[in-house]
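Only one protein chain is missing; all other protein chains are in place.
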Amino acid sequence: MTQPFEPGCGYELNPAVAIRPEPFGALAYHFGNRRLSFLKAPELVELVRGLGSHRCVSDALTAVPEGRRDACLRALASLAAADMIVPQTVRSEEA
Amino acid sequence: MTIASGQKTPSERVPALVEQFKGGLAAPICLTWEWTYACNLSCTHCLSSSGRRDPGELTTAEMRSVIDELRAMQVFYVNVGGGEPTVRPDFWELLDYAVAGGVGVKFSTNGLRLDAERAQRLAATDYVDVQVSLDGASREINDAVRGDGSYSMALRAMENLAEAGLANFKISVVMTRHNVPQLDDFAAIADRFGAQLRITRLRPSGRGADVWHELHPTDQQQREIYSWLTDHGDRVLTGDSFFHLNALGGSPLPGLNLCGAGRVVCLIDPVGDVYACPFAIHDAFKAGTVRAPGGFAQVWRSAPLFAELRTETSGGACRSCSEYSACQGGCMAAKFFTGLPLDGPDPECVKGHGASALAAVQGGLPRAGTDHSHGRREVPLGMPSVRVPAKLCDLSPLAGTA
Partner (left out) sequence: MQQGTRADASPADAPRVSDDLDAGQEPEIAEELLVEEVSIDGMCGVY
């Protein structure tokens, strides 16, 4: 089981996941556990794609319109539970 | 399946998936691709009426070209079948080509070519999954449908896969009147080999039309299947093929629970024809061909048949039924090949509406669009139907030389 989702931490798209744009948002497929997620809002898709470039999830959420933040946060939590997004790994070049 | 958040919000509703399919997806989510009509077996219920190779089969170059398209369309995963796909001499080359391009492959096999060495090679390859077909948990029940020796062949393949460490390969079973009592035994076989069990619905497609009335599960057995699936949760796969049973009530089975034909899935057949679904090989459900300009992508995006399938259906005669939202009117192919109207009940409707409708069917039934069966098709009279190829080259010009 994955660890509890922590918005104060940095997350990124799992490298095992492929995202394919769709008219409604995107499809995300995890090649490892074969789970498929329908991301049903374009802002969620952008959020997920850009997660890795933010220090933490809360920072990334500031780019999302306020009315959608709660829903996006819940969506990210479920994506984390499905291993679609994972805690950022520490890289030597990280600022 | 949704992740229930438990919170009510006043925000605008996210459109239902069914509505979102209207515009069509960029690519199928899951695509079945039959690589050959040639087969070493002659299963009585074969949905593709396979047996003899079609001389017009896609060449290796054409196959690679389709794989290129699938990659460009970002198709995540292809289910490769046939006939017996490993009969193609270029099978291994094409498999490698697909996975090297990032297209996941699960291939369905009767076990023919899965010796220890090939099993090891598969276990070492990323993005490959294997599905072995088995229709009886005992030699007697299995071989009655799939032919003498098929049970042994399948189990030998499973042993090789397990030995090679190919974890979680699939064992796929078509549920029939004779094997429903063996559900627990199938689960035990899967456990024995570290495999995952998958059970699917018998459809009156291909040669299945000849045996459907005798082989399809009884009403009571359908209830048993549903109850057993509910007990086994996500551990047993179904390819969403039992969504019509959701009308029995209780918790819906995992899956999209709607007909995926032309919307999230489709079939590419061995000669490059594109159909809405592998269970619907018939001109009525033919969307086009990959050999036409624009290839597969053009067919997926623009075929009039697919546009039609993607518009939300009215439900027709089923609309007034209390269970319509659970079963969505059932399986289009099952209706078509039993002579039922597409806007009416599924032949196996759990409310019994299908049975009454079947009784009213008159005249000839639609015939499968293609027939590559070995020899003459006969309706088996409860005896194992053993057909052997007349010549080795019924399988492939290179058969016996591999």
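For reference, chains read A and B in written order, and residue numbers begin at 1 within each chain.
Keep in mind that, in the parts below, contacts are C-beta pairs under 8 Å (C-beta built on N, C-alpha and C of every residue); 3 or more make two chains touch, one makes a residue touch a chain.
In this text the structure is predicted, and so the values were computed from the model without any measurement.
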Contacting the left-out chain in the complete assembly, out of B:Ile29, B:Leu70, B:Ala287 or B:Cys349: B:Ile29
Sole contact to the chain not displayed, among B:Phe193, B:Phe279, B:Trp300 or B:Phe337: B:Phe279
Per the touch definition above, residue among B:Pro254, B:Gly316 or B:Gly375 touching the missing chain: B:Pro254
For chain B, the residues touching the chain missing from this view: 1-19, 29-30, 32, 47, 76-77, 79, 81, 108, 172, 198, 200, 233-234, 237-241, 243, 251-261, 264-267, 276-279, 325-326, 331
Touching residues on chain A - with respect to the absent chain: 2, 4-7, 29, 34-41, 44, 70-82
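Methods note: only the chains that are shown with their structure count from here on.
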Complex interface listing, chain A residues touching chain B: 18, 20-24, 27, 29, 31, 34, 36, 38, 40-41, 67-68, 70-71, 74, 78, 81
Of all residues in chain B, those that touch chain A in their complex: 3, 5, 7, 9, 11, 14-15, 17, 20, 23-27, 29, 74, 76-77, 102, 104, 126-127
